[in-house]
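Yeah, one chain of the complex is gone here, protein chain that is, but the others are all in their spots.
Up next is chain A:
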Amino acid sequence: MADGKPLVHLRGIRKRFGSNEVLKGVDLDVHAGEVLCLIGASGSGKSTLLRCINHLETPDAGRVVVDGDLVGYAERDGKLHELPERQIRAQRARIGMVFQHFHLFPHLTALENVREAPMRVHKHSKQTATATARDLLDRVGLAEKAGAYPKHLSGGQQQRVAIARGLAMRPQLMLFDEPTSALDPELVGEVLDVMRDLAVQGMTMIVVTHEMGFAREVASQVAFMADGQIVERGAPADVLANPAHERTRSFLSKVL
């Protein structure tokens, strides 16, 4: 599993908002096909770290490398120069992202939500994009909801459409930021099922979650974050059942 170069390679990521240092030098490697679950208390910097990976947030220091590409910057004379927008967009298009609050486009149907980016970014024809979108909606179990607007879908259905929308760009990596935290308890399962299928099919995923059951069952690695740093990382059985750090132990005792 750990052979070859990692697909995602983070070194020394730092980020501050004003005087608040949110990320204090984060290192992380995720190999192709792995699922990394990121856990940690509220405010520990999980979302910020995730958003640095697709350059929605610009790190103040450190490097993000996805598939051998430095994300957001070009390195010249020992300095990082921010890339032109167009190149950052091309990098983002290879990384799918799913948000806690779905952020579906409310004026577009489920099908239109899914096919919008392939048509605009990859310049796919309407027929091709529509066919792909239908396949993806079928894959997340929503083939018959293609014509529905987000408002008329349940939270779980909306999040599944959002996952299909991310997959439509054929990403190498999917980022999930608490994908089930905004859902009613009875709807969590259907979203986790879709994510589990993705993992089985070999998608590389970084998942911020409070669903310890999912982490235990699906994750290849679990990383625990506290105060802008990764405190502990390892196989789920180790980190969740046998935490080495006091902070991990006290966090887990609260959520389990």
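To be clear about the criterion, a contact is a pair of C-beta atoms (placed from the backbone, for glycine too) under 8 Å apart; a residue touches a chain by one contact, two chains touch by 3 or more; residues count from 1.
The working rule: contacts and distances are computed from a predicted model.
S.K.: Looking only at the UniProt record of the hidden chain, which name from "ATP-binding cassette domain-containing protein", "Amino acid ABC transporter permease", "Cytochrome o ubiquinol oxidase subunit IV" or "2-oxoisovalerate dehydrogenase subunit alpha" is the right one?
M.R.: The correct option from "ATP-binding cassette domain-containing protein", "Amino acid ABC transporter permease", "Cytochrome o ubiquinol oxidase subunit IV" or "2-oxoisovalerate dehydrogenase subunit alpha" is "Amino acid ABC transporter permease", the UniProt name of the unshown chain.
S.K.: Of the residues listed, A:Tyr73, A:Phe99 or A:Phe251, which one is in contact with the missing chain?
M.R.: A:Phe99
S.K.: Which listed residue, A:Ala32, A:Val65 or A:Leu108, touches the chain dropped from view?
M.R.: A:Leu108
S.K.: Going by the touch rule given at the top, which residues of chain A touch the chain that is not shown?
M.R.: These residues touch the chain not displayed: 54, 56, 85-86, 89-90, 92-93, 95-97, 99, 101, 103-109, 116-117, 120-121, 149-152, 165-166, 169.
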